[in-house]
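Below, a portion of the complex is reproduced, with chain positions unchanged.
Chain naming follows the written order as A and B, and within any one chain the residues start at number 1.
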């Protein structure tokens, strides 16, 4: 790339962490999709399926963006675990309300990470990368909106 | 389920390990898809993309099968890392020939795991599970066939 090795290494470092975050957020969203319960079961099961599909669809373009910059990208489950900033939640039972709230804050954090990566790419003039991230920013804010509104006034008993 | 708690726990244990394997094999196949090089680049890039898509498509049905049996399933990247029997390969450079060969043996191992899980489900009379696994067995053997034939006579220099 004509952007120089320092630039591309710095940008790819951000992108690869985002791709790892997306993977982890994808698995957590599916986790809650699979273990949902209560009267809202179908509605939330579908909501989380749609959101997980949207998150998953960002992974390949992010990873390929690194490769287009001439940099390596994700290699394994272990590599993802190392790079990702989204925490695992292996609890046996999570109430629907807690699921929504945890995803609200994970998506907020992901939005912030996207914005940070945008700044890095922008500072190196990599407008192809920023253009992609802008779409993901909007999607991430949309997921947060849905999850936040759905979690308002939720009943603490889990349903 | 009318199959009894011991049966469903035993079957779900197998299924969840398969789902974790599928996740890890998916990531490794994408790893090689992303880092492919040499004159066969496009051909192998597409081959591994098709194979990864086929592997990925098994994860949700496997996880949901556990849930239909009333058992929990995958929860996180860390959970996947713990359950999966596919080894990470984080090497910086892997030649195309080595990629194909490593995937041949991973897919072979996955086939064997599928057959073992089939036996467990079959011994507990869970014919809905066996029916699903039979399709994945055929697909896994097909991936192995393609990878094996493509790796015959390959040049050791990596291309």
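Heads up, the rule we're going with is that contacts are C-beta pairs under 8 Å (C-beta built on N, C-alpha and C of every residue); 3 or more make two chains touch, one makes a residue touch a chain.
Bear in mind that the values here come from a model prediction, so they are computed numbers and not experimental data.
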- Note on the structure: Given 2 displayed copies, the complete homo-oligomer in this file holds a copy count of 12
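Here is the rule we go by: only the chains that are shown with their structure count from here on.
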- Could you report, rounded to a multiple of 5°, the rotation needed to superpose chain A's C-alpha atoms on chain B? 180
- Query: Taking each chain's centre as the mean of its CA atoms, how far is chain A from chain B in angstrom?
  - Reply: 24
- chain A - residues contacting chain B, complex: 23-24, 27-28, 30-31, 34-35, 60, 63-64, 67, 72-81, 84, 88-90, 92
